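A protein chain is absent from this complex, but the other protein chains hold their places.
Right, chain A next:
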Amino acid sequence: MELLNDQGLRLDGRKPDELRLIKCKLGIFTHTDGSAFVEQGNTKVIAVVYGPHEVRNVHRAKTSADGAFVNCQYSMAAFSMSERKKRNRGDRKSTEATIHLHQTLAAVIRTELMPKSQIDVFIEVLQSDGGNFAASVNAATLALIDAGIPLREYVIACTASLGTGNVPMVDISNLEESLGGPTLTVAVLPRSSQIALVEMSQRFHLDFLEPVLKMAMKGCDYTFKVLDMAVESYLSEIGKPNNWGQA
């Protein structure tokens, strides 16, 4: 199957530079400090944040006077794929994603403001359809904002790949991932245009790295605007009873 048809459309009818529909919601749980739900196409992710709180039991050793300890946990629900699979917490893919998530979030959380404390970020992928990690980063950002954790700025992730005729494509679906070549995931800090993480599923030829990376970053910019709007409307909603933001 070709990723792009001669009319320039992808298998699901998108143009190469179009993202899937993004839906998001903050504060979906009340008993947690922060939570968010992000839907990018058929990929659905929940993020939950606890903290900052005192460093607890097993992590006691990681207590630091320099800043907060960020504890990440990425997992996929057993029902997230079309074939139901029992997934162990510690499988290789999830462990890798956990490490990447930690690296990405560490770039924006102002841990130095919260010494000797711990922040927990839990991610659960409810439905998997490509770009799981990117959606997880976006959900984590929203949940951290919901929890009121001090951040330098948003961190937003997006994927990109190469279509037929070496045309860069953004926001890769599961079908495209399984048909196409390498997928690149990038996490950026959109205001300062810094890159927090770049990850590739396979090797890219150097010639294509730049256009694909650019395409992914453009996707991040767009995602950022959508998320920012969601945050704004959420804040104005929960702030209304206290007349926040009113002159």
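As a working rule, contacts are C-beta pairs under 8 Å (C-beta built on N, C-alpha and C of every residue); 3 or more make two chains touch, one makes a residue touch a chain; residues count from 1.
The rule is short, and it goes like this: contacts and distances are computed from a predicted model.
Think of the chain that is not pictured: of "Protein prenyltransferase alpha subunit repeat containing 1", "Protein DIS3 homolog", "Negative regulation of gluconeogenesis" or "Ubiquitin-conjugating enzyme E2 N", UniProt labels it "Protein DIS3 homolog". Looking at A:110, A:152, A:191 or A:205, the residue that reaches the missing chain in the full complex is A:205. Within the set A:7, A:30, A:57 or A:242, the residue that contacts the chain not displayed is A:7. Residue in contact with the omitted chain (choice from A:42, A:63 or A:164): A:42.
For chain A, the residues touching the chain absent from view are 5-7, 9, 11-14, 18, 20-21, 41-42, 82-83, 129, 166, 173, 175, 203-205, 207-208.
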